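Removed from the display is one protein chain of the complex; every other protein chain stays in position.
Now for subunit A:
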């Protein structure tokens, strides 16, 4: 304490021991252009019974004059960017300004990051104090985004939906296949039809979908009821599958649906 009073006496005409603290915002990768910050950006120094405010200057600094000894909470308020809270300690220097500060006034300036809602002594990273009480604030938490995104209507977002994709693919097959088949080379078409006959998947596409009058579908006359009943219709099916039943087809079911056709076959 004696040293402190001595130093402040040495310090000169200043009545109360106080110093000037400057916070500077250098260009960082998070804040490439600090000159673009709005003029309402300012910093505050808060402690019990005290609040100092300093606006952002043309040289991207916040200058606090007449800061007396104490421990302060420093907040940088900016509408576009968020800055971490800082802690500033101005204390009588025990060893005349070894690390920092302005030795003539006998005050030591130290700054740390601090954490809100945490112990005040739980200090974060030390901010180096440059010559003349200048502290560089290099950490920027990020840009402030005030708006929430509205989910926009877009055709692509609908098309990205897997259900829609499935539907589109099946639709393409449904519509495009007949043309494709029609445009085929006759030999290849015959070959393809042969293959179709043995392809069980074909049944799923519907009996007459393939567009050929004679295409017998192995599953088309599969009788579920009969199958479940364990009747001998399997045999019939096989027979039909082999393409033997063509004449009957022609005769049997003029205006009837498929079901009726099956029915008539079964009776036979």
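In the analysis below, a contact is a pair of C-beta atoms (placed from the backbone, for glycine too) under 8 Å apart; a residue touches a chain by one contact, two chains touch by 3 or more; residues count from 1.
As a convention for this text, contacts and distances are computed from a predicted model.
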item: Choices "Fibroblast growth factor", "Trafficking protein particle complex subunit 2-like protein", "ER membrane protein complex subunit 1" or "Dolichol-phosphate mannosyltransferase subunit 3" - which one is the UniProt name of the chain not shown; value: "ER membrane protein complex subunit 1"
item: Touch with the omitted chain, as defined above, among A:27, A:47 or A:188; value: A:47
item: Residue among A:30, A:118 or A:170 touching the omitted chain; value: A:118
item: Contact with the hidden chain (one of A:75, A:89, A:136 or A:193); value: A:75
item: Missing-chain contacts mapped onto subunit A; value: 38-40, 42, 44, 46-49, 51, 53-58, 63, 65-66, 73, 75, 77, 79, 82, 85, 115-122, 144-148, 150-151, 153, 206-209, 211, 213-217, 220-221, 249, 252-253, 255, 257-258, 261-262, 265
